[in-house]
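Dropping a structure here in structure tokens format, bear with me for questions.
Only one protein chain is missing from this complex, and each of the others stays in its spot.
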Amino acid sequence: MNEKKILSIKTIVAIGIGAAVFLVLGRFAAIPTGVPNTEIQTAYAFLALMAVLYGPVAGAAIGFIGHTLKDVTAYGMPWFSWIIASAVVGLIMGLAWKKLHVSEGVFGKKEMITFNIYQIIANLIAWGLVAPTLDIVIYAEPLDKLYLQGSVAGISNIITVGVLGTALLYAYAKTRTKKGSLDKE
Amino acid sequence: MSQTMLGYIKQDSPIHYLTGATKLICLLLFSFASMLTYDTRLLAIILIFSIVMFKVSKIQFKDVAFVVYFILVFLLLNNIAIFLFSPYEGVKIYGMRTDLFKLVGPYTVTVEQLFYQFNITLKYLSIIPMALLFMVATHPSEFAASLNRIGVSYKGAYAVAIALRYIPDVQRDYHDIAFAQQARGIDMSKKEKLSKRIKNITAILLPLIFSSLDRIETISCAMELRAFGNNKKRTWYSARPFKKGDYIAIGVATAFLVVAFLMMIKNGGRFYNPFL
């Protein structure tokens, strides 16, 4: 994707549609793990794909808007600390955008490792640092509880994005391989 | 559909007459105020004020009941978790300990802890009526225009409008795809093992992603063809001008935030300590 402007029309639309998909996945496609209050949030695997395809601005915005809409439509109120954490995840994963060329069909071992390094850092910062810190500042809840919540969310998201996100990117890259060289049959 | 979504409910009320921008600003100001303060008295006033506003809006409680029950359950669980993790957080904060009765092991219920948890609950609760009100009393059309008015770039604001516009379409896509895959025997229900369900869900995710990427393509074209992004600014069909009521509402909300600040200075911190 060689976009000239930071906010091209395509990026804006990608943010809008991305946020809508994030919400729908968050509400309908979360798989309970059996451990109470922890779910496999497929929405974050999708967020990873969008961030890698459209860059950090789109990643952050999809995380922010998607999560806010999900919160307000489901709980009637936004949970800002976690919303900002989602934006941070999208932002940091989006930084891998320049390094990866998934839309040209390149996603081999090396790229998978790069992607996973980014996503692990992103999740660690977001759920290990950003979310609990904001929770303390805003709600002054006990530290232990927040860090435990944060690490459960962080670890489950690292696994989700690591497994599902990598799989999605791989599958997406595969569909892009032969393009450009295809002649009319 | 088993899960319902919160959406705009049409009513004839002073709250509905306020512009979307005003409601958004007020919600933000109130959120800041209630996030900032732990002063029980102020939180209680905010809660009462929000409930009154809710009444004024003529929105029926039953329309939002499902969300409220959900939140109450969440708050209960949250309270239990806090107690389990840190039974003496209140003691730490208020610097006193008044035991009520002993539970098991290291857990003793104290007045301070109860008061602390009461405050947390109040804090969460105080903003809920306002947030709900914002959701059900703001027409989605007005939302993007409002964001733009409070300083968000119109392109960013429009991204939100697109999200709101296409949620139903994406939701329909999702259900259609899930239907097609399940009709092929790909099981998503709890009957399958977890690892298998994760694998199976990609059978829904990938088609959804591809159809969404196609959608992005079509919408981008349509917007290009109708000159979106051509100018530095844009006008909004559904924007409404500010009236007296809007200024009053913002004034009141600002006052609450100022009071929250003042109370913080007076209390010498975010907590109000009645035990002193």
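Here are a few things to note about the model shown:
Order of writing sets the chain letters: A and B. Residues in each chain are counted from 1.
To be clear about the criterion, a contact is a pair of C-beta atoms (placed from the backbone, for glycine too) under 8 Å apart; a residue touches a chain by one contact, two chains touch by 3 or more.
Heads up, the rule we're going with is that contacts and distances are computed from a predicted model.
Of the names listed as "Heme ABC transporter ATP-binding protein", "Molybdopterin-dependent oxidoreductase", "VWFA domain-containing protein" or "40-residue YVTN family beta-propeller repeat-containing protein", the one that matches the UniProt record for the absent chain is "Heme ABC transporter ATP-binding protein".
Within the full complex, the chain left out of the display contacts the shown chains A, B. Contact with the undisplayed chain is limited, among B:121, B:211, B:254 or B:267, to B:211. Of the candidate positions B:105, B:185 or B:268, contact with the unshown chain belongs to B:185. One chain of the complex is left out; on subunit A, the residues touching it are 171, 174-185. In the full complex, subunit B makes contact with the omitted chain through residues 140-141, 161-162, 164-165, 168-169, 173, 176-177, 179-187, 196, 200, 202-207, 210-211, 214-215, 218-231, 233-239.
The rule we apply is simple: only the chains that are shown with their structure count from here on.
Taking the mean of the C-alpha atoms as each chain's centre, subunit A and subunit B sit 20 Å apart. The part of subunit B that touches subunit A in the complex is made up of residues 3, 5-7, 31, 35, 38, 64, 67-68, 70-71, 74, 77, 81-82, 84-86, 89, 93, 120, 123-124, 127-128, 131-132, 134-135, 153, 155-156, 158-167, 169-171, 174-175, 178, 194, 197-198, 201-202, 204-206, 208-210, 212, 215-216, 219-220, 223-224, 228-229, 270. The touching residues of subunit A, counted against subunit B in their complex, run 7, 9-10, 12-21, 23-25, 27-29, 31, 33-34, 37, 40, 42, 45-46, 49, 61, 65-66, 69, 72-78, 80, 138-145, 148, 163-164, 167-168, 171-172, 175.
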